[in-house]
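With one protein chain withheld, the remaining protein chains of the complex are depicted in position.
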Amino acid sequence: MDLIFSLTLNGLATGMLFFLLAAGLTLIFGLMDVLNFAHGGLFAWGAFTGVWIYGLSGNFFVGILGAIVAGLVLGAITEYLIIKPVYGNHIQQILITLGFMLVLTEMLKVVYGPNQRAAQPPEYLDGSFTIGDVTIIKYRLFIILMGIIIFALTSYVLKKTKIGLIVRAGVMNKEMVQALGINIRLIFLAVFMVGSAMAALGGFLFAPYSGVIYAEIGLDYGIFAFIVVVIGGMGSLSGSLMAALLVGLAQAYMQYYVPSLALAVNMLLMAAVLLFRPQGLFSVKGVSTK
Amino acid sequence: MEHIIETNNLSIAFGGHVAVDSLSVKIPKNKFTSVIGPNGAGKTTFFNLLSGQLRPTNGEIFYKGENITKKSSTERTRMGIGRSFQITNVFPNLTVLENVRLAVQSNEKIRYQMMFHFKKYKKFEEKAMELLELVLLETKADSVAINLAHGEKRKLEIAMLLALETDLLLLDEPTAGMSLEEVPAILEVIKKIKEKGDRTIVLIEHKMDMILDLSDQVMVLFNGQLLAQDSPSEIMENKTVQSAYLGGLHDENSA
Amino acid sequence: MRQLGKVQISTWVYLLFGCLLAVVPFVYDNLSMLFLIIQIFIFGIFAMSYDLLLGYTGIVSFGHAMFFGVGAYGVSIVLERNEPTLFFLILGILVALGAAAIISFIAGVLTLRLKSHFYAMLTLALAGLFLVAAEKMRSLTGGSDGLIFTIPDFFKDRTNMYLLALISLVVIFFSLRRLTNSPLGRVLVAIRENEQRTMSLGYKIFPYKVIISVISGVVAAFGGVLYALSIRFIDTTVFAVDVTLDALLMTIIGGVGTLIGPIIGAGLIEYAHHFLSELSDVHWIFERWIILFGIVYILVVIFFPMGIAGSIKNMYMKRKHKKEAKVQQKDNQIAS
Amino acid sequence: MMKTLLKVDEINTYIDQFHILQNVSFEVKTGEVTVLLGRNGAGKTTTLRTIMGLNSASSGSVVYKDEDITKQNTHHIARKGIGYVPEDQGIFADLTVGENMRVAMQKEDDATKERMDWVLNMFPDLKKFWNKAGGQLSGGQKQMLSIARAYINENDLLLIDEPSKGLAPIIVEKVMESIQEMKEKTTIVLVEQNFYMASSIGDSFYILDDGMTVHSGKMNELKDDEVLKKKYLGIA
Partner (left out) sequence: AACNSEDTSGGDNGNDQEQGSDSEQGDDGSEGSDDSASKEPIKIGVLASLSGALEVYGKQTQQGFDLGIEYATDGTMEVAGRPIEIIYEDTETTPQVARQKALKLLEEDKVDFLVGSSSSGDTLAVVDLAQEYEKIMIVEPAVADSITGENFNEYIFRTARNSSQDAVAGAAAIADEGVKIATLAPDSAFGRDGISAFKEAAEGLGAEIVLEEYPPADATDFTANIQKIIQAEPDYLFVVWAGANTPWNQIADMDLQGKGIKISTGAPDIAALSTMQPLVGMEGFTVYYHDLPDNEVNDWLVQKMEEKHGTVPDLFTPGGMSAAISIVEALKQSEGDATGSKLIDIMEGMSFETPKGTMTFRPEDHQALQSLYSITLEEKEGFDYPVPVLNRVLSPEETAPPIRN
C-alpha cells in the first residue's frame, strides 16, 4: 500500500514535470502547428537563466520570474526571426528550427560556460518528510502544485478568450482571419512568446528537481515534449496533462515492476497510443475530413 | 428498364444526424438523372455513398446487380463509377496536364509500372490534351493547378472525370462558379456524352434551367429522404418542391 | 519532344560528372578528403532513399535510421563472426538488405495507414525501440561498445572503397530516377499531393506506400552497409534520431522531390561540417563553430526556401515562364 | 450625386511573375450594389483580394472613404468596416459553426446580437448545426456560413465573391433579399455569375476581361443590351 502510494505520488510528480516541459509545446506545436525543434533550447535557456538569477538574488521566485522573462524575450526573437518566414511549412520549420537549436545550445555555452551546473531548491522546498512509511519529497509536491497552477491558468485563458479559437482558425486559414479584422501576426507572436515562457519556466523548475543542468538538456528532453503532445492529442492542454501524467506513472511503475522494459517505456507507450488511437488520447483537432 | 445502380434502404448518420435516410432508388442505365434538393438535403452524401467515399450505416448498394456496399472507392472507380467533386479536389502542385494524365494512366491500367519512363506512354499525354481542349482548358495545360481561377478548376475536375471513361458519371455541381460564357460549352460536352447513349449520368445541380434541359428524370432529396422521382416537368409542378426548394424564383429564372 | 531531349542532356551531364568523380582518387590522393567524399556518397544514397518518402510520396519519417542501422548491423555482424572474405561480404550485404526489406515491409504495413506527424512519431518510436534492442542484445551487437570488424583487403584500399561508393551512388541515382519518372513514380507524387483524390482515380494507395517504403528501406540499408564498411566500426548510434535528422536535413537543404537534391545536401552538410569544424583551428573565435553551422541551416531556408536544387529548378522554370509570358504578350499585341 | 465610397484606380497586380490585373479601375458609389462580371480567370477574385490587401498592387491605388488603403494590412482594412466573403468560402474546417461565427465577431454588443438573430433567421440551417464542425457542412451550408460571418459585423462595404454558387434557388432568393435589405446601410461589391441575380440586385456593373476593365455602365442598360451581353457574357 505504502509502496503503491509512493510510486503513484512520484509518478505524478515526474508526470507533472513532463507536463511543465511540454505545456509550452502544446501551444506552439499543438495549437499553432509549428514543428519547433528549438523548443528544448528554450527550456535550457530558461533553466540556465533562472538558475543564474536565482543565484544572484537568492530568491527562488525571482529566479522563476527571470526564467519567464528570458522565455518571453527568446520567444519573441525566435518567432520574429525564425518562425515567421516558415509558418505553414513543416519541412522548412524542421530545418530552420534545428539550425536554431544548434545556435541556442551553443550560445548557451558562450554565455554560461560549457560546464554543467548544480541547482538546489530553496531551503523551504528542500528535503522531505515522512507520513507513515512513505517519504514525500517537498519539491515534488511543489512541482505538482506548479503544474496545476499552470494548467488552470492556461485553460482558463483559453476558455475565456477567443485566443485559442483565433489561433486554430489562423492555422487553418490565415488570410481569412485577417480578412475578419484580426491581427493574426500579433496573436501568433504573443502565443509563441507565452509558449516559450512556459518552456523556460519548465526548464527552470526542472533544474532543482534533477539537481543539475547542462547545455544539452534541451536536446535530451525536447523530443520528449513532442511525445507528450502527440500522446495527449494535438492542441489539447488537458490531453497533454493526462499524457504527461500517464508517462510519468508508467515510468514509475515499469521501473519498479518491469525494470527490463523501463528503457523502452516512452516509446512503447507512444507506439501503442498511435497504433490504437492515432489522434491522441484527447485530441480536439483532426475532426476535419481532410 | 435496366438499372445500373440500385440502393436499398441506404442510410448514413453522422453522430445523431441522419444525412441520408433509408433511401431506395434505382437509376436507369444510360439515362440522365438529376438530383436536386435543398442545401444539406444529402445529395453530396448520397454521391459519397455511391462512390465509396463514405460507408453507409445501413442498407446496400448494387451496381450492375453486384453488391458493392463493402467495396472501396478505388475498386468502385475501377468497376466504372466515376465522380467529380463539389469542393474542387485536384492535385494542387501538379500541372493541369499532369492532373489529367494521371487519370488517363489509371484508366489505361498502368499502375505499378516502374521500369519505363512515363513519357514512353505518349498517347496518355495526347489523350489528356484532347480532354483539356474539350473543356476549354488547353491554354492552361502547363499551369500548376493551384493557380487556376475557380472556374478553371471546375473544368479541370470535369476533364479528370472524363478521362476515366466510366460507365457511370456522378457530377456534383460541375458548373458551380463557372462563367456564363463557358457553361454552354461544358453543357455541350455533357450533352454529347448523353447523346451517345452508352453512359449513365447523374447530376447534382441547383441551376434549374440546366436540369430541365438535360434530365430524363429528376430525383428530389429532402432531409435525406426521397421526396419525389419523376420527369422534369412534373417535378417543376410539384408544390412541395416549389415551396421548399425553388421558392419564388422558378418561373423567372430561365434566362 | 523538347522535354525528351532535355532529359537526355541531363543524363549525359550527370554521367560526365560521375566519370569526373571517378578520376578523383587517381589525381588527388588526399586520403582523408577521400574519406569525406565517401561519406558524402554514402549519405547521398541514404538521403535519396529518404527523399523517396519525403519528397516523392509526402511521407515524413522520423525513424529512417532504423533501416540505416539494420543495414549497418547486418553486414557488420556477419563480417565480425566470419572470415573477411568476399563471400561473407556479399552474404552480409544480402542479409542486411533482406532484413531491411522484411522490416520495412512489416513496419510499413503496420504504420503506413497513419497520416502526417502521427506516422512520423510512430516511426520515431520504432527506431527508438531498435536502439534499445541494439543496446540490449549485447551478444549480437556489442551493446554500446559497438562492433569492430574487418573487411576483405580489397576494400580496405581507400580508392577501391571510393569507387565502390561512387558506383553505388551512380547506379542507385539512375535507378531511382527512372523509378520516380515511371508511371508508378507519378502516382507516388499524386499520393503526396492528394491521397483521397488518387484513390478516386482508381489507384490503391496502400500498396504504393508499402512498395516505396520497402524500396526506400532497402536503399537506406545499403547506405548503412556502405557506412559500416567505410568505417569498419559501428555502435548503437546508427539507430539514433540524429541519423534520421541528418538525412532529413540533407534532403531539405538539397531540395525535396529532386534526386540530385539529397546528394547536393549531403555534400553541403558534410563539407560545411568539415570546413567549419576545421575553422576552429584557425582562430579560437571559431571554437563555437557549431553556431555557424546552425546559421547555415537558417540561411538556406531564407535564401533557398525550396532547397538548393529545388530553388534552382524553380528559378529556371520562372525564367522560362517569363519568356513565354513575354512571347504571349507580344502575340496578344499583334492580335489585337 | 451619390458619394464615391471606394475608388480603385489603375491597379496592377502580379502574382509571382504573372501580371494578373492590368490597370483595373472602377468606382463604387455609397449605397449601390456594384457588380463585377467576366469570364473565368478574368481577374474578378484577384480584384477583390487586392482591395482586401490579400494581394498587393504593384501600382495604382485603392481609396476607401477618401483614404488610400492600398498598402495597408488586411486586418486594418477589415477593421475599417469592409467585410469579405471569399470565393472559396474560407471556412475554418475544424471549428464549429458557432466558433466560426465567434471568431468573426468584432464586437459582442447588442447590435451584433441583433444581426446574429437576423442572420440565423435567414439561414436556420446554421442554428441547427451550430455545434457541427464547419468542414462537415454541405457545400451550400458552407456558403451560408461564409455569408453569415461577413454579415455579423457592422460593415460599410461588403465584398462578396459569387455568393449564389452552390445555393438552392430558394436560398439564393433569401440572399438577394438580404442584400436588398442591407443596402440601406451597406454598400456592396458583388462578383456573380448568376446573371439573374446580378441583374436584379445590381445597380451598376463593370466587366473584366483578361485582367482589364473592358466595359462599365448601369445595370438596367445592360439588361436590355443584347449585343453587349452576347459579346462579353456569352448570353444569347
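For reference, chains read A, B, C and D in written order, and residue numbers begin at 1 within each chain.
Quick note on the criterion: a residue touches a chain if its C-beta (ideal position, glycine included) is under 8 Å from a C-beta of that chain, and two chains touch if they have at least 3 such contacts.
Quick caveat, the model's predicted, so the values are computed rather than measured.
Looking at the complex as a whole, the chain kept out of the display touches A, C. Remark: the omitted chain is touched by one listed residue; of A:L81, A:A118, A:L186 or A:A272 this is A:A118.
Contact between chain A and the absent chain runs through residues 3, 6-7, 10-11, 13-14, 17, 106, 109, 114-118, 120, 127-128, 135, 137, 139, 208-217, 220, 248, 251-253, 255-256, 259, 262-263, 265. The omitted chain makes contact with chain C at the following residues, 30-32, 35-36, 39, 135, 138, 142-146, 148, 150, 156, 227, 231-235, 237, 274, 277-278, 280-284, 287-290.
The working rule: only the chains that are shown with their structure count from here on.
Taking the mean of C-alpha positions as each chain's centre, the chain lying farthest from the centre of chain D is C. The distance from the centre of chain C to the centre of chain D, each centre being the mean of the chain's C-alpha atoms, comes to 49 Å. Averaged C-alpha coordinates give centres for chain B and chain C that are 42 Å from one another. Counting partners per residue, chain C has no residue that reaches two or more other chains. Put simply, chain B touches chain D in their complex at residues 14, 17, 36-41, 43-45, 86-87, 147-152, 155, 173, 176-182, 184, 206, 208, 244-250, 252-253, 255.
On the chain C side of its complex with chain B, the touching residues are 3-4, 7, 178-179, 181-187, 189-190, 193-194, 196-205, 207, 211. If you check the complex, the residues on chain D that touch chain B are 15, 18, 38-42, 45, 87-88, 125, 129, 132, 136-141, 143-144, 162, 165-174, 193, 195-196, 232-235.
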